[in-house]
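All protein chains but one are shown in place.
Labels for the chains are A, B and C, by order of writing; each one numbers its residues from 1.
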Amino acid sequence: MKKIAILTSGGDAPGMNACIRSIVLTAEHYELEVIGYKHGYNGLIDQEYKLLAPANVTNIIQRGGTILKSGRCDDFHTEEAGRAAANNLQDLNVDVLLVIGGNGSFRGAHHLCKYYKGQVIGLPGTIDNDISGTDATIGYYTAIETALDSIDKVRDTADAFERIFLIEVMGRHAGFIALNAAVASAADRVLVPEDCHDIDLEVDKIIEHLHAVYSQRGISSFIVVTSENLLPGGVITLAKMITDKTKIECRPVILGHVQRGGSPVSQDRILATKLGAYAVEQALAGQNNIMVGEHNSQLVTHPIEISWQQKKPLDEYLLKIQQQLFHTK
Amino acid sequence: MKKIAILTSGGDAPGMNACIRSIVLTAEHYELEVIGYKHGYNGLIDQEYKLLAPANVTNIIQRGGTILKSGRCDDFHTEEAGRAAANNLQDLNVDVLLVIGGNGSFRGAHHLCKYYKGQVIGLPGTIDNDISGTDATIGYYTAIETALDSIDKVRDTADAFERIFLIEVMGRHAGFIALNAAVASAADRVLVPEDCHDIDLEVDKIIEHLHAVYSQRGISSFIVVTSENLLPGGVITLAKMITDKTKIECRPVILGHVQRGGSPVSQDRILATKLGAYAVEQALAGQNNIMVGEHNSQLVTHPIEISWQQKKPLDEYLLKIQQQLFHTK
Amino acid sequence: MKKIAILTSGGDAPGMNACIRSIVLTAEHYELEVIGYKHGYNGLIDQEYKLLAPANVTNIIQRGGTILKSGRCDDFHTEEAGRAAANNLQDLNVDVLLVIGGNGSFRGAHHLCKYYKGQVIGLPGTIDNDISGTDATIGYYTAIETALDSIDKVRDTADAFERIFLIEVMGRHAGFIALNAAVASAADRVLVPEDCHDIDLEVDKIIEHLHAVYSQRGISSFIVVTSENLLPGGVITLAKMITDKTKIECRPVILGHVQRGGSPVSQDRILATKLGAYAVEQALAGQNNIMVGEHNSQLVTHPIEISWQQKKPLDEYLLKIQQQLFHTK
Partner (left out) sequence: MKKIAILTSGGDAPGMNACIRSIVLTAEHYELEVIGYKHGYNGLIDQEYKLLAPANVTNIIQRGGTILKSGRCDDFHTEEAGRAAANNLQDLNVDVLLVIGGNGSFRGAHHLCKYYKGQVIGLPGTIDNDISGTDATIGYYTAIETALDSIDKVRDTADAFERIFLIEVMGRHAGFIALNAAVASAADRVLVPEDCHDIDLEVDKIIEHLHAVYSQRGISSFIVVTSENLLPGGVITLAKMITDKTKIECRPVILGHVQRGGSPVSQDRILATKLGAYAVEQALAGQNNIMVGEHNSQLVTHPIEISWQQKKPLDEYLLKIQQQLFHTK
């Protein structure tokens, strides 16, 4: 084995650069050459790439974003795209392609395996943590921290004014960021897709909870953290629903793209470094069409399709104590 | 003189607690009693107050929000409210009322002077920095830093995806936060009310700039920082306007209430501490119907009405270099 | 069961307040009364305590330190102290004592069980992470982050000047903070007690590594992260040893007590919240002389003596890639 290629695909996540660095330095150790495609699968199709030597990854472990740029490539599921990509990899004598990204990127990797004679390995990189086969994904810890930092700030003003804030965080269709940020910020309630099956019912529960708090403590601040994509219009609609029923003003806050950026926290840098090194070792061991992950503090591999075929559950205990214990009165 | 009262009013700002602490400790030095009204002028009318001893202000210098809570009191401009407040102050033998807040709060203070026999002194506390008579207001530096921190994060993902982001920051009708955050974050353009008289023209300038950047660097990230209240719908409308004309997707981000909270940065804690101590000294000197401020590193007093009667200008040089120098190509 | 008591003991750790909050709110749910002893075991002996109601734990989840104060109590291993403590608990009709602290505090808890008829449960709270029976301890994640933040800053100046820095972090006799901070900060080398058996040999390895870097890259910055307590004089001695042998100036930096403080990061707040709730549930289940922990994402209990009788190992893979992979050249 001689040559590795890397690409970062889908939504960028803090720690992707730390992962690229780890791959490049591990490859150097094993005397492998590394190239990086730019803009995700787009660069693979357009043959846009550059050599990645150790000097190219100096002083990037702490930087958000990705030095390889990312991109979405909606047509990559076609046979034409798959063949083109495979040909390009073979033209450059690439032995292994490492794909850092989320579920969509992993599906692309799986698709590519049909046409490409080399190996393909996925490294889970997304703030949403919605990939089975690994306890955490690269970028997830930083996103929680960023959301928490913002909610801590909103709570200052919520407390000063004794107001109701509805704060929408990212997570695509998973509630990992919302649940963790809610617990860590002492939010009064959380709405996550895994536990929110009837939005009207949830609104009623929030209102009941709100009244309980008011009757107990008097007017007070109240914070609800919600996942995105729970209802059309998100927290803006939700705020209207609550205000319509209670005549109490609610302020919606959408944290937005801030959550994708920032210097990665230590846990993301460490996970990225471990997965990068481990992926190179798995490449050397001849693995193909797999993903790497960390489960119960052990590095693991899985068939890549496990990442989207299995639904990754929330921490049930955490959800229970957030919803039930702290808020029955 | 024996007794001082404090209230915090209007939008809360980081550093209000540091200011309360400074007032209480300075009053202790001069052997004055201090009470704090809660919820701004509402507490003054409702006689909701508490004693403030040194033990009550321990470990608050670093905390956002205000331990006295804040509030808006829309009826405070009436004679009835003014007389009620004056009576309440006199009933408690309060000699001086210190009001920490923005322009609206200062107008309330000025109104109160018509009915109240004691002294009233305003301390400028607002993130918007839109108060004449002082170079900076308590909370302003922290708001810039919070906005900057968020824009730095958005830039990571903007760079990774080579996308256009429009980021709306606070400031009410002033561009201080927007201009400073834009310069500090190396934003490509800034829109501030002081310099934005025709939004269509500004959109054209942004598009021209965007095309220049694209033709020079190829597709690239591009960040516009805008003040709030520039046009109906804010950055969401603005994003549509640009996309309609260019077919390029723009992502709007509204930083929102995050900007009011957070632990105050050093400059806000220091300003708050100086203004708090100075206000007590001015109270002892018999001053009334004034505001305190800092101008050219000197503590100053002004008739309180100067705060809203004079328009405080942006730093012209800073605006020039942001708009002209760095972006002609 | 009616009444729970809490104390925080030994070195304070970020997240202790989050844990206290969780215990109090969970107890409220189960209609239990809670008191908190002050200054660790000292308060237990001196009967210095206060009631802890939900209102006492509002707005503390984000605060470093401990509202109960901590303290060391060197005499607590005596029979006299054990009996006095047991009597005091029984006088107040305390059913369960929850001890948040490290190994020393857990030994105290175990000792107390000999004399006390009620239950004692330990919750692992220390930045050092040197407690078996739990994957992480409350405060550990924040300490890594604080160390990382400082090393990131030192690296700026190391790079600007191309200097050698030796940075000493906390950890008592364990290398958890050092190893994780070193990997996350892209440090060139790490010295941890688990892997450092001959300091002269380690110095030789550092010098060899240093020469390799210099010959490859030219003069360059170089950062070594070390645990405390590795050799008399710590990094100051180490710097002299390296300078004596190489004539190259090394700058020692001792991060010190900064590492114990600060607002807890999300992972510590969440762990603290889970362990607090779980400890109350275990108390209700009648458990005694145990510790609670989290292992492989599951909440667990162990006999409390496991915490110090078993040696908790470092992550071998992480140590390998830090020492071997990235630094052979």
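By definition in this document, a contact is a pair of C-beta atoms (placed from the backbone, for glycine too) under 8 Å apart; a residue touches a chain by one contact, two chains touch by 3 or more.
Every value quoted in this text rests on a predicted model; they were computed, and no experiment measured them.
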Contact set of the excluded chain (shown chains only): B, C
Of C:251, C:295 or C:312, the one touching the omitted chain in the full complex: C:251
Residue in contact with the excluded chain [from C:105, C:146, C:267 or C:307]: C:146
Touch list for chain B against the chain that is not drawn: 21-22, 25-26, 28-29, 59, 61-62, 135, 141, 144-145, 148, 152, 155, 159, 180-181, 183-186, 263, 265-267, 269-270, 273-274, 277-278, 296-297, 299, 315, 317-318, 321, 324-326, 328-329
Residues of chain C (touch criterion as defined above) contacting the omitted chain: 8, 11-12, 14, 16, 39, 63-66, 69-71, 146, 150, 152-157, 159-162, 165, 251, 253-262
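Just so it is clear, only the chains that are shown with their structure count from here on.
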Turning angle required so that chain A lies on chain B, C-alpha fit (0 to 180°, nearest 5): 180
Chain at maximum distance from chain C, centres defined as averaged CA atoms: B
Whole-Å separation of chain centres (CA-atom averages), chain A against chain C: 28
Between chain B and chain A, distance of the C-alpha-averaged centres to the nearest whole Å: 35
Distance from the mean Cα position of chain C to that of chain B, given in whole angstrom: 40
Touching two or more other chains - residues of chain A: 152, 155, 159
